[in-house]
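Of the protein chains in this complex, all but one are displayed in their positions.
A, B and C label the chains in the order they appear, each numbered from 1.
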Amino acid sequence: MIYIFALFLLTLLVITAIAIVRAEDLFVSVILTTIFSLLMAINFFILDAADVALTEAAVGAGVTTVIFLCALALTGDQEKPQKQGQKVALVIVSILALVIIYSTFDNPQLGDPDAPVHQHVAPWYLEKTPEYMDFPNVVTAILSSFRGYDTLGEVFVVFAACIGVLFILGVSPPRKAMQVSVKKSGLRHHLIPQVVGRLLIPFIVLFGLYTQFHGEYGPGGGFQAGALIATGVILFALLEGEAEALRAVPRRVLLGMVVGGALLYGSVGVVCMLMGGAFLDYSVLAADPVWGQQLGILIIEAGVGMAVCGALLSIFHAFAARERVS
Amino acid sequence: MTFLELLGYFNYWVFAILLAVGLYAVISKTNLIKKLIGLSIFQSAVFLMYITMDKVEGGTAPIIQAGVENPVFSNPLPQVLILTAIVVGVSTLSLGLAMVVRIKECYGTIEENEILDAD
Amino acid sequence: MDLLTHLPALQVVVPMLSAPLIVLLQPRGLAWAGATAAAVVSFAIAIALTFAVLDGQTLEYAMGGWPAPYGIALSVDAFSALVLLVITGASTAALLAAKPSIDQQIEVERQPFFYSAWLLVLSGLVGIVVSADAFNIFVFMEISSLASYILIAGGPNRRALPAVFKYLMMGTIGATFYLIGVGLIYMMTGTLNLADIQARLGDVTEINPILVAAGFITIGLALKAAVFPMHVWVPNAYTHAPHMVTVFLAACATKVALYVLIRFDYMIFQTTFAEHQIQFAMFLMPLAILGILMASAVAMFEGHIKKLLGSSSIAQIGYILLGVSFVSMAGLSASAMHIFNHALAKGGLFLAVACLAYRYRDLRLSQLGGASARMPWTCAAFVVCGLSLIGVPGTAGFISKWMLISAALETGPWGWGLVAIILVSSLMAVVYIWRIVEALYFQAPIEGDTSMSEAPVQLLFVTGLVALMNIYFGLFPHIPLELANSAATLLMEGSL
Partner (left out) sequence: MIDLALDILSWILLTIGGVCVLIGGIGGLRLPNFYTRIHAASLTDTMATLLIFIGIILQAGFTLASLKLFAIMLFLLLTGPTATYALANAALLSGLKPDTGTAKDKTKENAPE
């Protein structure tokens, strides 16, 4: 039954993707991309990947759309029709797709419990997580401890994106003089969205914090929490105006969150090293190794949350604060 | 091969098609933002492939619950990898958009052929 | 655990954690000092690691204390040590020299971000080299790529932006292809650790997904490494990047992707596919030869000095790939050696270009007349590095060219043809280097101003030092040679 539903969703996914590529209005494309992300998130959920679904919904459908729209406001939203080159591209990608489809017939089937992926490394994680960490969410355990080094890398990817956007948009736009700066006041004169927003934003942030600290027990963790809280603040910025949001959380604080989060994560690793373990070996942090793991994971998840939230908001503000040059 | 067995590969076919659609947009479109949108479809396709392989028939999300007899869990590892990959995707996208904004400011257009003509 | 066992981790962690610290540094001028200090420390770690693995030993490190297939493992052997030396050395040299050039090209307020990104590139590249986990390599590849987009986007000309956008597109496609390949391998083996993959691939009965995976990984990494038909992003990206960034990236960025490609091909696919050698010879060798000849030919007619050297880099990647495609001890050690020597030669050349750029706005060959009178030392260093690039006896470049030629002779009846190709392309190198030398020494100056005005001492000193190292390693090559030989042994044995 659920597979029939998945079949329907996947078909819809393909249709949406084709519609995205065909649409000439970029605004339509971006909105369809949001739908695409939501469909993808539902698919992930059907395939038992609750954490990934939460992330895709918060990031793909939430933050990415806002950043896209901010960029569109600066660059214009009409695509020019083009003349040539489409046939060749179509042939190339068709060949690629056919090659992949041909090779898939040797893949293990969807849901096959005898597939190699379910035999080797993964069962060890499922078996050892209760023993080493003593909490139920295996995804969090792998993410923050067994493969914690990858996650450290991920935090630095976000950090790189943040400083990159600040660096690239750090130069003032040319021909600025001809622009009369319009005070951005958001939707202040719209009473209804504002009232509803005020009602909702605290709950969004609260839910973010819940995701942050409940990540060891249910789906969630630093990354999802960071993205959710960032979404809440972005909603505030859209309703009350960007200046108001910056007054609540200034740019310096945001940058501090990014730098602090990345450093917090890294320094936990270094402390582990100083206390006689390997880099990121949280077991040495407390007398009881299980406690040590839990403590370490709590701290690094906080680091991830801070860094992601700060980075996404910095990126949003960097785009939103820019004026359009025509 | 029965119909049901073929259905077991459907996810991989969708992966292949989405990959092709994304790559098509990247190669053939001249509008830089459209290229970035294509790139994000392209990356999403890979996410779908990874998540597809984590599913176990009759399994649940890998969150261990007390009191359940003989639980079957889906594979947690691909989920972890894709969590990381999603972040990487967003980071690349925002960096790319920042560049597009600067290109618009410097060249006055975001169509690739017009940029090439301008230089 | 003592310090030595932690070195593989510290190699990555030191530059990585310094990056956020540098953003915080006030006043802004300190950013350069901080970045340089971090680079010097990581260079020192690389040297220490080199001495630890000189005897053919492999250092292993389990991240987080988790045993290998479950946690992420790092491993350093002779081959990785050689590449580590190149990366950290290039970064240190470029940073030591960087301050005057960077101050000229990037505003002071933006410099902390710039240096922070620089350290991220460094940590990303060394992270790829020391990692023994297929997915971890992807993560660090993305760190280094994202950060290098930032560095290139710092270029002063507006053309840097489309160039870097193209690089971003191709880089992301390359990385995603690699990710697909890793996913397919994971699907068939259930593991991500390279040694474990190698051990378990033998049991896989369905070969098609692995074959497709090999294709995706090879194409993806070839895109990143700028192997011949996938090189289109290189010349523009190198040309419009800030000069010091070109020094750093030209010396090592593409080679790291090549390093991963070599590891995957030799350690994982070679043991799986029976006909692997032939696939190599049929697929990689033609690409290498075409790359060498086409790129050298393009370089011969290029009018902009940085574009010219960028095209030459593609040809040099071709040399490295050619040695790899012989699938022999001699060929591999020639390639490993060329990774080292080309970094020296090309790094030196781009440093000299940075010196020239300090005085000359326009770097087209036609505008550089009379430079030898204004900047004699710079031009001398340029000539030395140019000779090394051509492969004149007595310079570092000669060693690897010679090794490549003798490896080519070993391949059998086709060997003489390959030697001929190498010689022809070396002659082409003579032509394009001569065109620059002619412009520097014999062309009439554009303006009347011929008074001597050298580049700042800091920049010039490092340039001279690198030029001298080209001669030193041409005369006493035994350390890189030893590393290259034991790297070749390890690769041929297919051990990780």
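Keep this in mind: contacts are C-beta pairs under 8 Å (C-beta built on N, C-alpha and C of every residue); 3 or more make two chains touch, one makes a residue touch a chain.
Just so you know, these numbers come straight off a predicted model, no measurement behind them.
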May I ask you to name the displayed chains that the omitted chain touches in the full complex? A
Which one, A:196, A:209, A:248 or A:274, makes contact with the chain that was left out? A:196
Using the touch rule from the top, list residues of subunit A that touch the missing partner. 187, 190, 192-193, 196, 199-200, 203
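Following the convention adopted for this analysis, only the chains that are shown with their structure count from here on.
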For the interfaces A-B and A-C, which has the higher count of C-beta pairs in contact? A-B
Suppose each chain is reduced to the average of its Cα coordinates; what separation in Å results between subunit B and subunit C? 29
In whole angstrom, the CA-centroid distance of subunit A from subunit C equals 32
Going through subunit B residue by residue, note those that touch at least 2 other chains and give them in order. 19, 23, 53, 77-78, 81, 84, 88, 91-92, 95, 99-100, 102, 106
Where in subunit C do residues touch two or more of the other chains? 135, 139, 142, 146, 149-150, 153, 186-187, 192
For the complex, give me every residue of subunit A touching subunit B. 3, 6-7, 10-11, 13-14, 17-18, 20-21, 26, 29-30, 33, 36-37, 40, 43-44, 47-52, 55-56, 59-60, 63-64, 67-68, 71-72, 74-76, 79-80, 82, 85-86, 88-90, 92-94, 96-98, 100-101, 104-105, 107-113, 115, 117-118, 121-122, 125-126, 129-130, 136-139, 142-143, 147, 150-151, 153-154, 157-158, 160-161, 164-165, 168-169, 171, 173-174, 217-219, 223, 308, 312, 315, 318-319, 322, 325
For a test of understanding, state which residues of subunit B touch subunit C in their complex under the given definition. 19, 23, 26, 32, 35, 39, 42-43, 46, 49-50, 53, 77-78, 81, 84-85, 88, 91-92, 95-96, 99-100, 102-103, 106-107, 112, 115-116, 119
For subunit C, which residues count as touching subunit B in their complex? 135, 138-139, 142, 146, 149-150, 153, 158-159, 161-162, 164-165, 168-169, 172-173, 176, 179-180, 183, 186-187, 192
